[in-house]
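Removed: one protein chain of the complex. Kept in place: all other protein chains.
Presenting chain A:
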Amino acid sequence: MSTAIEAETAPDAGVRELSYAQALQEAMAIAMEADSRVFLMGEDIGVYGGAFQVTGDLVHRFGEDRVMDTPISELGGAGVAVGAAMAGMRPIYEFQFSDFATLAMEQIVNQAAKIRYMLGGSVSVPLVMRFPAGSGTGAAAQHSQSLEAWLAHVPGLKVVQPSTPHDAKGLLLAAIEDPDPVMIFEHKLLYKMKGPVPEGHYTVPIGKAEIRRPGRDVTIVANAIMVHRALEAAERLAARGIEAEVIDLRSLRPIDTATIIDSVKRTSRLICVYEGVKTLGIGAEISATIAESDAFDYLDCPIVRLGGAECPLPYNPELEKAAVPQTDTIFAAVSDMLANRI
């Protein structure tokens, strides 16, 4: 287990600094080189390079047959990906914004997720869907949501959420190689973030959380951009003598309960930080995991959830900031929690 985000990559491999978007693009290129079944579908992913420039110039390398611009038809496009996967291809379908998953829920939830089970295991649906998600860009209510918990609620889907360029590449490669439908949520504010990424092929296991920072006083479980805010808060807390352990969830389904339970047993305190709406979200699942486990007896104080506000995402930048946990919010919550520690 590594202790810092940078230390995670093997020191020997050719490691460069890549942005999160470049890391995703590299994963797709590697998969397309290695496997002729892999192809990309999505809106404006060809010559435009994707709304967030993730596919970039892949169309020039692989041609329009393998980097397919679709019409604006999310339901149909998702269904075409399902059918192609059932018939032997390995499609990667890009949603221009994760919010548009709502238009394709039928194919994702009723078809992709259930086909294998419903048909008695006789066929699999090896597809990947990519979802640019999250707030912070001033794009307002219909372009800023964090719907990962929706899809994580559906057995048959796997849901991952990388927070670093390293994991973006490794989890996407793992997703492409997985025999079942994998949904990958990419936070829009992370696309330009740079970090070390090994050259060549590697995977990050689906279903494994990662401890980004060890600490004895409190466990902070976070996902996506919240991992970075939690790490910033942890730095500031350390200056006050509070050592927070930060767990990067990385996978929502399957969820790595063992790492969380083990951590809480050591720290006796738990805060869940996530951008999706607080109520009935990821935090509820993690809290219940602890309540149902032997870690419950170790708790020194009530669990705290910091999640998105109970409203659509507003346009005004001050309101938008207030609608999701920020570094200050996390810092204050941990400080409060530990204010009267014995």
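Worth pointing out:
In the analysis below, contacts are C-beta pairs under 8 Å (C-beta built on N, C-alpha and C of every residue); 3 or more make two chains touch, one makes a residue touch a chain; residues count from 1.
In the analysis below, contacts and distances are computed from a predicted model.
The chain not displayed here is annotated in its UniProt record as "Acetoin:2,6-dichlorophenolindophenol oxidoreductase subunit alpha", chosen from "Peptide/nickel transport system ATP-binding protein", "Diguanylate cyclase (GGDEF)-like protein", "Acetoin:2,6-dichlorophenolindophenol oxidoreductase subunit alpha" or "ABC transporter permease".
Looking at A:Val54, A:Ile290 or A:Ala323, the residue that reaches the missing chain in the full complex is A:Ala323.
Checked against the hidden chain, the listed residues A:Ala258, A:Ala288, A:Cys311 or A:Ala332 yield one contact partner: A:Cys311. One chain is missing from the display, and on chain A it is touched by residues 43-44, 46-49, 51, 69, 71-76, 99-100, 103, 137-143, 309-312, 314-319, 322-323.
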